[in-house]
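Here the complex is missing a single protein chain, while all its other protein chains stay put.
When the chains are written out, they are named A and B in that same order, and each has its own residue count from 1.
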Amino acid sequence: MIVTSKSGLANVIGIAALALFLVGSFVGLFVVPADGMQGDIQRLMYVHVPAAWLAFLSFFVVFLMSVLYLIQRDLRWDRVAQSSAEIGVVFTVLTLALGSMWGKPTWGVWWTWDPRLTTTAIMLAIYVGYLAIRSFADDPDKRARWAAIVGIIGFANVPIVYLSVIWWRTLHQPPSSPRSVSPEILWTLMFNLAAFSVIYVYLMMRRIRLAKLEGELEQRMAYHG
Amino acid sequence: MSGSKKIWAGLGILAILGSLAFLIAGGLKENVVYFLTPSELLARGPEVVDQPLRLGGQVKPGSLQWDAEAMDLRFIVQDSLQEVQVRSTGAPPAMFQEGAGVIMEGHYRDDGTFESTNVMVKHSNEYEAPHDGQKSPEEMYESLVKPGDE
Partner (left out) sequence: MDNLGFIVAGYSLTWATLLWYSWRTNRRLGVAAHALSEWTESSDGLTDGYEADAPPA
C-alpha cells in the first residue's frame, strides 16, 4: 500500500476522533444524569442529534462543492462533493435508525409519516439518487456535471427538513435550544457533536483520497484501454 | 463563457432554485396537516366520519379510564376549545399520562367518539435532570400545537 504524508495526518485525526467519541459515549451513557421526564432513553440524543447535524453539514458541503464545480469545472470539487454525499448518507441512515429506536419507547411507534420523518426520508432518497446517478455516466466531466445539478437542486430539501418541525404539526419535537436544555446535557451534546465533526473530517480525508486514486485509475484505463 | 459570466449564471440559477424552493415550501406550508385538533375535527363533522385520520391534542386530566383486564382505554382529548371522547384497545405507550400531548390514528365515528388504533405520545424539546418541581405535562403540551393554530 502506498503510504503518503497525508495518511499520517489522517491517522492522527482518526485516533483523535476515536478517543473523542469514546469519551463522548462514556459521558453520555454513564456520567451525565438523564432527562427527568424521559429517563435513560434520552441518552440516545447524544448520538441521534450529532448524526443528524453532520448529515446536514455533509449535504451543505455537497451543495457548496457542486456550485464550485460548475463555476470552475475542476474535478477536485466533484471528488469532495461525492465523498461528502456518501458520508452524509451514512449519517442520515444512522439518524433515522437511532430516531426509530428513540421513538419506539417514547412516542410508542418506530415510524410515523409526520413531516420531519417524511422529509428526512426524502433527503435520504435524494442523496442515494445522487450517488446512483454518478454510476450512469462514464465520462468524468459529464458525471460531475449531472451530480452537481442534483447536488444543488437536492439541497433545497435540507432546510425544509430542519424547518419542518417549526412550520408544521409533527410528532417530532421542535429543535432544542440552550434555553430548553440544562447545561450538563447541553455540554454532553456539544462534546459529542465535536467528536462527530472530527469523525467527519477523518472520513472525508480518507474518502477524498480514495476518490482521487480511483479517478487516476479510471483515467489510465481510459487512456490505455 | 468567461469566469465572471459563469459566476453570474451560477448566482442566477441559485436565485431561481432558491425562490422555487421557497414557493414549494410555502405551498406545502399551507397544505401539510399531520393531524387535526379536536376543534378542527368537530368543525368538519360528518364529512370525516369513518375516514382514517389523525387526531392530536391533550389528554384531559381526570378523564383517563384504563381497564387493564379488557385492555380498554378511554380518555378525553382536548384543545383549548373542544374535546372528543376517545376509545382505544391495547396498552398505551409508557409515557402516556393525563395532561400529555397525544396523537392518535383511527376513525371518528358517528356516535361522536374517536376510535383509536394507535396512540402516540409527543415529548417536548426540553431536557433536564430530575429535580424538585418537575415540569408538568401541561407545559409539555404547549409544544404540540403551533402558536396561532388555536
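Assume contacts are C-beta pairs under 8 Å (C-beta built on N, C-alpha and C of every residue); 3 or more make two chains touch, one makes a residue touch a chain.
Since this is a predicted model, take the numbers as computed values, not measurements.
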item: Interface partners of the hidden chain - shown chains only, full complex considered; value: A
item: Contact partner of the left-out chain, one of A:43, A:79 or A:116; value: A:43
item: Sole contact to the chain not displayed, among A:59, A:77, A:102 or A:191; value: A:102
item: Chain not shown: contacting residue from A:77, A:168 or A:202; value: A:202
item: Residue ranges of subunit A at the interface with the undisplayed chain; value: 1-2, 14, 21, 25, 29, 39-41, 43-44, 47-48, 51, 87, 90, 93-94, 97-98, 101-102, 104-105, 199, 202-203, 206-207, 209-210, 213-214, 216-217, 220-221, 224-225
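As a convention for this text, only the chains that are shown with their structure count from here on.
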item: Subunit A-subunit B separation of Cα centroids, rounded to whole Å; value: 28
item: Residue numbers on subunit B that touch subunit A, as the complex places them; value: 3, 6-7, 10, 13-14, 17-18, 20-21, 24-25, 28-29, 32-35, 56, 92-96, 103, 118-131, 134-135, 140, 143-146, 149
item: Complex interface listing, subunit A residues touching subunit B; value: 32-38, 42, 45, 67, 70-71, 105-109, 112-115, 152-153, 156-157, 159-160, 163, 167-171, 173-177, 180-182, 184-185
